[in-house]
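Here the complex is missing one protein chain, while the rest keep their positions.
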Amino acid sequence: MTIGFLILAIVTMAGVVAAMSMRHLIHCVLALTLGFAGLAMLYLQLEAQFVGLTQLLVYVGGVAILAVFAIMTTHSSEPVARPGTSYWLGGCVVATAVFILLAHAIEKSGVGARTMPAAPVGGVKEIGVALMSGYILPLEIVGLLLTAALVGAVVVATGEGSGKR
Amino acid sequence: MSSAMHPAMDMAAERGMQLSPAGESGVQLLEVSMGPQHPSTHGVFRMDVVLDGEKVVKLKPVFGYLHRNHEKIAEKETYLGNMPYTDRLDYICSLTNNWAYALAVEKLAGIEVPERAEYLRVITAELTRLQNHALLIGFLMQDMGASGTPLMYAFREREKIQDLFEALTGSRMMSNYMRFGGCRVDAPAGWLAEVGKMVASFPQFLDEFEALLTGNEILMARTQEVGVVTRERAVNAGLTGPMLRASGVNYDIRKVDGYGIYNRFPFRVPLGEHGDTYDRYMIRVLEMRESVKILEQALKEIPDGPIQDPKTKPRNFRPKVGEAYGRIESPKGELGFYLISDGTGTPYRYRVRPPSLINLTLLEEMCLGHNVADIVVILGSVDIVLGEVDR
Amino acid sequence: MTRAVAVDQMFVTLNHALVAYVPAVWRPLASAVLGVVTVMVVFLTLFALTVLLERKGLGRMQNRYGPNRVGPWGILQPVADGIKAIIKEDVVPQSADHAVHFLAPVLIVVAAFLNYAVIPVGRGMALTDLNAGVLFFFAISSMVELGVFMAGWASRSKYSLFGAMRAIAQMISYEVPMLLAATATVMVAGTLSTTRIVEMQATYTGQIPHWFVLTPWGFTGFCLFMVAATAESNRSPFDLPEGESEIVAGYFIEYSGFKFALFFIGEYLGMMATSAMAITLFLGGWSAPLACLQWFPTWGWFFVKLVALLCGFIWMRGTLPRLRMDQLMNFSWKFLLPMTLVNLVATGLWRFLPVGWERWLICGALVVVPYALLGRSINWQGRKVAVRRYRYAE
Partner (left out) sequence: MLGRGIVEGMLETARNFLGSYVSRERLTTVQYPEERLAHIENARSFPFLVYDGADWQAGMRCVSCQICEKECPPKCIYIEKSVDKKPDAVGRPQNYPKVFNIDVSVCMSCQICVEVCPFDAIKMDVEYELGAHDRFGGLLLDKQRLSKSNEYYHRIHPTEAAAVDAALAEERAKMQAKQQAAAAAAAAKAAAPVAATPSAAIPSAPATEGKA
């Protein structure tokens, strides 16, 4: 556990906790984005460049913006009164219990005792090869789905445009 | 949105970020107060715009921020004393304002204008038209976001015209040049030759201007089918000038009235078909080309002679009781002055028919359904000067 | 030749020499710090020069002198601007969200600087050689959007909100064609590492370099990339987010003083970063344009190319009016995106067709024909635009 990991872990945790506890919806999203970014950094720290950068690209660049847009277009950018969460203590207790349970289970299972394989060199290539060989079918399906979505979006957009004028 | 300085603005400020009820698309409406401090309202003009996303669903023009009692002041001033005030109506075209007012007074008092003065009036008026149209297109492009390049080219040409005006009238903008029954001073030696040089170089500027703009895809996309005014609406709303002609109505007071000596000039009147912003832009370009022809002819034909009717003296000018309406085709449209004389040295009633204001009446209609970005372009194509709108 | 190499590598050598003074444990850190500081200094200087160049160039295009009062020929104008920005009062609207309002410009500048981490400025002169460098670039670029949104939202002004919405919509829309245009290069190069991509282009056939821009797909890709880059960096004619004639200044309307300057820096750094990426992907990075010109240091070539591209941006800004939001979207989704997809196909064909003139013909036709067709049918607002003819009464 290096200092870098510690800092990143704290930042990530802080972001995620803030995302849950802040009053303002937009602040929550921004805090969540911090969490995403911290997570991406953790990946990078694990030398999983591709995964880390994709996390950044997709989550910070995509999901966070999407969330922000959703909030903006559905009015509630104003701070709302804190919902009646008088059970937060109970929630904490339950969460802690679950955490302890899981930690205990993992501890028992001996995962920690296993030796880690060496970090793969040049993650991009491995991922590419894996996607193009073992996971070719899912990849193609996802690709098809996205293409269909894209075409659909264009069709919807053009239909709207020509119908208006 | 600026700080509250006006009761109406206070109201807008109170509403602040509050959102109006939902529009037809179900998205909330946003009320934005564009102006009076806004880069492209051409002065202190305000538009209360209600937006559905970026689409305009309501637009309320608010003007009067530059109101300065022009007409009431005029009723306290002598007839001559009003002349410099007309410069300040549409401060880009002071010479045509002068002419319109002089024309009204001349009608009122039955004054004849000497030949040379008529030619000088035509020359100055057409130079004014060149300068106004060039400048307007520059500002229109500025509103469209062209970072000032066409505007600077227009200013470059306007500078030449203003130098000519200064040499003739003594002032670059506030000319105060025309008098009842003529003009104040004769053209200094060599002035007409200078005008000739300027006029000869103007078509080249226009060609450059058009190369920069006319075929530009972005400009066409931004202006074509934007802010359409149909022929009927244009006539019913009382639009005049290039606005009206862009909608395809053949109405040019220079042709209709033939005031001054305009019936001597065989110029053509360009007409638009679509009545959109692009037509309004192009009509102005084509009008400039026609103005150049008028200027060439006027410079060739201008006779020698007096420039002022000797019977009319500037002081103690008391026209007989009566009323008169003098109108000219100012670069912006029909500029009219309506005067009632009660025989004293000051007009009993003085009324301006400002083309800018009346052309502005269709603003909301033109903007509805368009984008925020189109508002400024449409407003720019109307060609307003707040000095004239608010008076 | 050795002297040329020495000049070329002088910064690398200097770096090594300086780092050698540091204890071995701290060397990686020292090297990184040195690199980062150098990049910041160099690109901030370049930013100042670009601002000056832009103001001067725009001035000349508009038949003005441009700034010429501060220092000889006005070259100290950026300094004066900087001092002005620093000593100006920092006004924050009362209703603004202060923390977010403060963080937004910082985030934008930081993100803009991070971009330079993967740009190979010269031979062996990239800060880091990530093997997913191109991906890193786009990932970081996407962070700018967040900063823009934060600025627009936190200012609590309707104009800034408009600007932010426009900016985000625009940046998302243009990120897609930009990525796809870059993908073409990645396909041919077979790597995401910027250093490798440049090295692949730094070879020569006779005098002609193997720049990707000198192929049909590369040229198309370069043009598409630059158009998308213009939009990404909110430059004219895609400067809608700040659209000063419409929404006054867009998302940074409520910023003043140094925070405003930060936005300004961020915008220019973004522009320079995307230009640098275009150079890396298509214009052969630091490689010389002709084999006989290799005596010139590689970093010199890089900056020459960078300034040339920046001049292109300035030239466009001096000429073009601004698009409208719906047209901007149409342009992205209905023109740029199909073109990039077509270009990907052309790239694939180029990769697998045998070397020869047929390859040029097929790939060229494959990009030119769709360009002509799409360009003709581009639908600006439900109808085509055209130059009109006018009639005259009598």
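As written, the chain order gives the labels A, B and C, with residue 1 at the start of each chain.
Operating definition for what follows: a residue touches a chain if its C-beta (ideal position, glycine included) is under 8 Å from a C-beta of that chain, and two chains touch if they have at least 3 such contacts.
Here the structure is a predicted model, which means the values were calculated and not measured.
In the entire assembly, the chain absent from the figure touches the shown chains B, C.
Considering the whole complex, the residue from B:Thr169, B:Ser247 or B:Ser291 that touches the absent chain is B:Thr169. When you scan B:Glu112, B:Glu208, B:Glu232 or B:Glu301 for touch with the missing chain, the hit is B:Glu208.
Only one of B:Glu75, B:Glu115 or B:Glu217 touches the chain withheld from this view, namely B:Glu217. Listed here are the chain C residues that touch the chain not shown: 57, 60-65, 68, 315-316, 318-320, 335, 371-372, 374-376, 378.
Touch with the hidden chain on the side of chain B covers residues 77-78, 80-85, 87-88, 149, 153, 156, 159-160, 163, 166-171, 174, 176, 184-185, 188, 208, 211-220, 314-315.
The criterion applied here is as follows: only the chains that are shown with their structure count from here on.
Separating the CA-averaged centres of chain B and chain C is a span of 42 Å.
Residue numbers of chain C whose C-beta contacts span two or more other chains: 326, 381-383. Every residue of chain C that touches chain B in the complex is listed here, in rising order: 58, 61-64, 95, 156-159, 162, 236-237, 239-240, 243-248, 317-327, 380-383, 385-388, 390-394.
The residues of chain A lying in touch with chain C in their complex are 24, 26-27, 30, 33, 37, 40, 49-50, 53-54, 56-57, 60-62, 64-65, 68-69, 72, 77, 122-125, 153-154, 157-158, 161-162, 164-165.
On the chain C side of its complex with chain A, the touching residues are 97, 100, 130-132, 135-136, 138-143, 145-146, 149-150, 153, 161, 165, 168, 172, 175, 191-192, 326, 329-330, 333-334, 379, 381-383.
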